[in-house]
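With one protein chain held back, the other chains of the complex are shown just where they sit.
What follows is subunit A.
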């Protein structure tokens, strides 16, 4: 029986090639989009799945409240470790302190590279479940040991056994390689950890850390834990939430809350707003999931519409089969198996499309998704996917076609009723509603990105580079280097800074000043800079003056930004003194000497944070900022800078970033979303138009006789074109009026998340509507004009 169904289905496909191509091609495109989105979602949802203890893995987080604004993050103070270990040790299987993941210079023989890695406590390999390929699983036991990832070890040692070899870190410390571990997968939160060194080494070599041993206010560290069996994250959080508040009365005013942030949420639900977890990337997982579902629906609608539109052709077959003895149920099966066959072909094509596009998609989406050939689950889901799509696309046509009465069909009096086309029209409206909404959404996302990109950033990022200086080798050499760089002619100005211009790495509180309101809890961005910082990066002084090398007192000077002026509430900020609120602090107060324009160092969508630029008295810098000579080519400049750098720091690899590129990276996430949704929108429109194209050709065919009569009676090509196009255009106009309010509502909601956002203008909607109508007219016209041009005699004779 099924053989017979498939046979007739196959012959039908071959007989109506154009129809089959539209049907299978459209479905294949739709399924390919859904498949790619599915793979992407799978990749997102399985982030960190490499950790077998994922459900018991957590990071210690902290919320603190300054001036009624609650900030939440992973930074914690040193004394929290003994407090948790001694007070709540039973709750944890592992408790591991860690530094941030920072780049370090690693040197072995002639090879000198910069790699990211962490200092961690001894149980890190167990907590992270590292697969130690060579050496000691307990590789952090000795103070001067280092564990390397496989790829890092290969970069230095190639085929030589690295175990027992000594590498030099930051040209300061010699560390012995004790273990090589398998690289963590790219979609893991620790994928960047190329090496691990012992926490104790970090502690013993950093005086500031030893000084922070009992300081509850220096939140500069991270802690990762695996909770013990038979406990829960909630119960531990409940137990430890006030541990910091109870330990230090000075911090009570900030209401610090310590809690476990489960690994489950790290990647997808990492946003906190005013102390409340508010989702995160999961939003995009949903968004793309919805897009995928809609694109598939659009393709299925094509199938339904084209199948039912062809009903008159199939009606005779239905009638004959019924008169011969077919039950309605058998006909339903027959049509469903036809749709199954079409969907199966479409799926095979979709697989080919996915295979062809996966690399490009990975590049766009910054993924390393591989096609899951070997995954049984994938193929099982595929079977389900095919059946689901076949049912979704085929059930309506099957029910519709199988319900014809044989007596009507065979008598030749069969005419599809007045309202038979109505469901088809509704489906076309649905298709174009989705398409128009997609167009509007994409245009608004693009606009918002451009809006933020064009926002004045407060300094000149072109022709500016930054060189990381993460080694003691750089200490005390800044003035000398500035002199040499300028003398070389490649650089017109240089300044150091404690954080890159595109980031804020440090925040400070604990100041007093004249007229400070009672209970005001300040929180300011803190950057330590050398005298020529503003001049180098092109930051404008709007009040007062810049640092000057001629004024010795400027070492206690500070520049604040315009937002800070408002934040402090200063009417005349110049000359104001900022004292440490710790009365025993021996340092003299900082004096405000100038006000600079607000510059964007954090999110380009957020208001600029109140900030201060303090003269760097203690060599706390992490970057050289260099303004390149605009009269020479960038390559010339870089070659000279590299030479000068190598002469002075032969043991340090020369590395640099273009500040404009670093800044552009802030848009990467939104840009990716924009590009992807642009592509998916284009595909959605293409699929909808394919369907429309197919429908028009059927309508034109159906009305051949009518068109012939009209032409005989004097209708022009234009009249006929107008008649055929108008019907479809009407549907698209209806779609527009449904899509616009929906798109407005959704996109307006999306934009609310960005304090710096584009204002929605009416012409965006008008443009999207006009675009959809234009595409419709083009699509329909092709068939309509062809039908209109036919010789009427021919069409009339066929009756």
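Basically, a contact is a pair of C-beta atoms (placed from the backbone, for glycine too) under 8 Å apart; a residue touches a chain by one contact, two chains touch by 3 or more; residues count from 1.
Basically, contacts and distances are computed from a predicted model.
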Missing subunit (named according to UniProt) among the choices "Cytochrome c oxidase subunit 2", "Molybdopterin synthase sulfur carrier subunit", "ABC transporter, ATP-binding protein" or "Hpr(Ser) kinase/phosphatase": "ABC transporter, ATP-binding protein"
Among A:290, A:383, A:407 or A:665, residue touching the chain not depicted: A:407
Per the definition of touch given earlier, which of A:293, A:320 or A:480 contacts the omitted chain? A:320
Hidden partner sits against subunit A at residues 1, 4, 7-8, 11-12, 15, 316-317, 319-328, 330, 405-407, 410-412
